[in-house]
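One structure is given below, encoded as structure tokens.
Apart from one protein chain that is not included, each protein chain of the complex appears where it belongs.
Letters A, B and C name the chains as they come in the text, with residue numbers starting at 1 for each one.
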Amino acid sequence: MSGFRTVAIVAALVVAAFLLALSDRYYMDVFILTCFYGALAVSWNMMAGLTGLMSLGHALFVGIGAYSVAWGASVQGWPPLVTWPMGVVIAVAAAAVMGMLCFRYGLRGYFFAIATLAFNEVAFFSVSASVALGRSDGLILPTSSEDSVMMLQFFDKWPYGLIIGTVLIATLAIGQYLLTSRTGYYWRALRDNEEAAEALGVNARAYKLRCFMLSAGISAVCGAFYANYVAFVDPRSVLGIDLSIQMLVYSIIGGMALLWGPLLGAVLLVPFSVLLRNISAMQGSEIIAYAVLLVVLALILPQGIAGWLTARWRRRKAAPRPEGFASVAAAEKSA
Amino acid sequence: MTALLELKNVGKAFGGLKALSDVSFSVAPDEIFAIIGPNGAGKTTLFNCIAGALAPTQGEILFQGRRIDGRPPHEICAQGLVRTFQIVKPFRGMTVLENVKVAAFARHPRPRDAEAAAHRVLAHLGMEAFAETDADELNVAQMRRLEIARALATEPKLLLLDEMLAGLTPAESAAMCDLIRALPRQGIAVIVVEHSIPVVRSLCERAVAITFGEVLAEGTTEEVIDDPRVQEAYLGRADAKVDA
Amino acid sequence: MTFGIFLQAVVSGLANASIYALIAVGLTLVFGVMRIINFAHGEFLMIAMYGGFFAWSLFGVDPVMAILIVTPLLALLGMALYGGIVRLALKVPEINQMAVTLGLSLLLQHLALVLFSGDNMLVTQPRSTAGIVLGPVVIQVTHLIACGASLLLLGLIYLILRRTDFGLVMRAVAQSRDGAALSGIDIASVYKWAMAVGVGTLGVTGPLLVSILYVNPHVGALFTLKAFVIVIVGGLGSFGGVLVGALIVGLAESIAGAWFSASIAAAVPFAILILVLLLRPEGLMNRSLAR
Partner (left out) sequence: MTQELNRRRLMQIAAAATVLPAGFAHAADPLKVGVLVPMTGATAGDGARLLKAHELAAKQINEAGGIAGLGGAKIELMVADTQSKPEVGRSEAERLISRAGASVLLGAWASAVTIPSMQVAERYRTPFIVTSAVTDSITEQKLQFVFRVSPKGSWAAKDVIEFIGFLRQKGQKIDKVALAYEDGPFGQTVSKGYKAGLPEKGIAIVAEETFRTGSPDLSTQAAKLKASGADLVLIVCYVDDESVLLRALAAQQYKPMVLGYGGGHVHPTLLKLGPLVEGAFGIVEWMEDVKKPASETFVKTYKEAYGEAPLSNAAQAYASTWAAALAADAARSREPLAIRDALRKLKLSSGPASLLPNDALAFDENGQNIVGNVMSQVIDGNFVTVWPEAVASKPVKFLK
């Protein structure tokens, strides 16, 4: 079960980073953003990298989570204890409906990507027109000067770091558990060859749906966290296509075949963009550097940094390659 | 004798185009059965109808007395009918063991059980040495063998093999034939779609010949192959192809 | 809403549709031939619009005439895009292809930001405010020119695809890459030319659009998604589909905009896309879904 060992190592690193970040509020902020994007990218990649379903509309689920919390807090005065589960339930239900529609007609590849994008855009424009959800202005969560555990309001940053760090580790743990179970094998089989998987007893629609719903649920948790942390949501920041693209970018650069690949992407890129923002005064230089990196890596390193690292590691300790088929056949004959 | 698989007047039309019509035959629980016919006769369509990849537009398909026509492939697999693909379709992002494990999950939901079952199948097929190899790195013959390993791991009662010998060397073919021949003894009936008459003769007890989507002859392998209509349809066209 | 307004919405929808068709035709051509969706399509439109703008502001060239200069430049850019990036992108998985063109789109937007600043640039000519009155309906002259150009260009591409050897080769590759390669067609060169034509069409669109709208570094992105919607509604890779898709999206958006708020109208094309994907995933004008 080397997968669990890897997750344990990653979790230990997350905890270590958290402890280090305790010394400085700004580091904690970077830690929090990294975990936020990391968890999102890992959940996105459960679909894209592990099950072969490329979604360009994942911001929809982040938005559902964020708006549930923001609307609940600012309009109804509901605490996160109510609104977090509410957001997750709505997001999972939305994913179920979208999935049933899309998978029924076997949409895949670009078609599935564009279909999810279309759902996202419909939601974006609907929220922009909805008075109850603050239209394009967004919703401000009420803040008070007192800390409140009930409303997830803290002056210190570490509680937020604790929450999102836990979300991230839980996401990885759930992911790893599923990967070693039947579900995970079925997902990867569907990614590699749907027709063959179905012939071997995989209920493609059910398993794709399950993946979609899980991924949407995790994204909604992240969205709910975002609303409590930033205390402000508007359509552009939580329903915009930029967010979905970010998940894709972290996954591509980190490596999509591995559960923790997208997290590596986020760990490298989130602080990288923070750093670039700090050292460079040129307009847009951060995004230019980022875009060049994306193009180059997507072209020359299709398996991502994590994939490249593990391939190297495997090659180093690779067992001698087994002999050809003829010798096996011969062995069988003699047996 | 109760038939394991029974086809009653199966037909399949794509739009106005009839690919199959009125196909009927049955397969017994312990035999190796062949579907033969020239290229484009509708063998693969028939195959896809049985395995659930396509839904027939007419007739019934019964497996162990239950209707399976129009059911999705995964349900058919769960009932004990599994297929392989002519163009191999390994899960390229997985190792050989993982490939087989996917199939073993059909009978063993717990990962540990599935893994043990997968190892048993690999050992049985003499592929244990490849367990940790990436499926992507196998050669054609090995991939064919992996197809069979995966199919067997679903613990089927009936195995559908689509052109398993295409592209293999004579030695590899012989090994594959031995493997297939041993299956009925393990309680697995086999249907092969095969092009090579000598192979069919040596492997199969009974056969059905189809051409233009219709049954031309059904019976023992010898009867079917020696049937003059089959000879004409099959060899005549084959000759024409050689000439072209 | 009076009937006159409705007619105006229809005319306005047609005007928009002709512009959308001009943008989408290149996208669908590239997809049809090489099965790649170019997320940076809008950025090439933006470049063409800057081309049209600078031809007018620096050299006083009328945008309609600027087409003659900008189109070959864009075609060259298309070839460079193929040689530099797309050629390599064809060897990586679909999702990486998406990442490559998305990255390119970001890159071009922000390079433009550095070069031209974020300000809007306008082409102002006497005809930019002129309108032709037809009963209850007014058509702006610049839109009429774009409509005409759109029909001409689409007709020209249709003829090229149907009547020339070049078009035949292109269609052969679109149908079967391997088959075409077996019959001795140089696939790489077909791809290069498809990209040149696909991006080159924007050389016609850009100067016309800049005289209607304005140009800034982010203007292209406004159209990329709409162009996707159009090509998928019409059927990816289908030439007639572009016309149908553009008409549906242009009209629906415009008529919805006359009734409801603009945000609702903006959601309409995407709602249509969802419907089409669910009811007829191969698109309205395609017979076979290219999987």
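Please note the rule applied: a contact is a pair of C-beta atoms (placed from the backbone, for glycine too) under 8 Å apart; a residue touches a chain by one contact, two chains touch by 3 or more.
Remember, predicted model here, so these are calculated numbers, not experimental data.
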item	value
Chains still shown that are in contact with the chain withheld from the display	A, C
Sole residue of A:F4, A:Y26 or A:W313 that reaches the chain not shown, by the stated touch rule	A:Y26
Touching the absent chain when the full complex is considered, from A:V82, A:A173 or A:I287	A:I287
Among C:S12, C:N38, C:S150 or C:T201, the residue in touch with the chain that has been omitted	C:S12
Footprint left on subunit C by the chain that the document does not show	1-2, 4-5, 8-9, 11-12, 15-16, 19, 110, 113, 117-122, 124, 128-131, 133, 138-141, 143, 209, 212-214, 216, 218-219, 222-223, 254, 257-258, 261-263, 265-266
Where the unshown chain meets subunit A, residue by residue	22, 24-26, 29-30, 33, 128-129, 135-138, 140, 143, 145, 155-156, 158, 226, 230-232, 234, 236-237, 242, 274, 277-278, 281, 283-284, 286-287
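Here, only the chains that are shown with their structure count from here on.
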item	value
Touch-based graph of the chains, sorted into line, ring, star, complete or other	line
Of all other chains, the one whose Cα centre sits farthest from subunit A	B
Closest chain to the centre of mass proxy, which here is the mean CA position	A
Averaged-CA centre spacing for the pair subunit C and subunit B, given as whole angstrom	48
Euclidean distance of C-alpha centroids - subunit A vs subunit B, Å	41
Overlap residues in subunit C, where contacts from two or more other chains coincide	none
Complex interface listing, subunit C residues touching subunit A	37, 85, 88-89, 92-100, 102-104, 106-107, 110-111, 113-114, 225, 228-229, 232, 236, 261, 263-264, 266-267, 270-271, 273-274, 277-278, 281, 291
Footprint of subunit C on subunit A - complex, ascending	48, 54, 101-102, 104-111, 113-115, 117-119, 121-122, 124-126, 128-129, 135-136, 241, 245, 248-249, 252, 256, 282-284, 287-288, 290-295, 298-300, 302
List of subunit B residues in touch with subunit A within their complex	51, 53, 72-75, 77-78, 82-83, 85, 89-94, 98, 101-103, 105-106, 109, 111, 114, 125-127, 129-130, 132-133, 139, 141-142, 145, 150-151, 153-154, 171-172, 175, 178
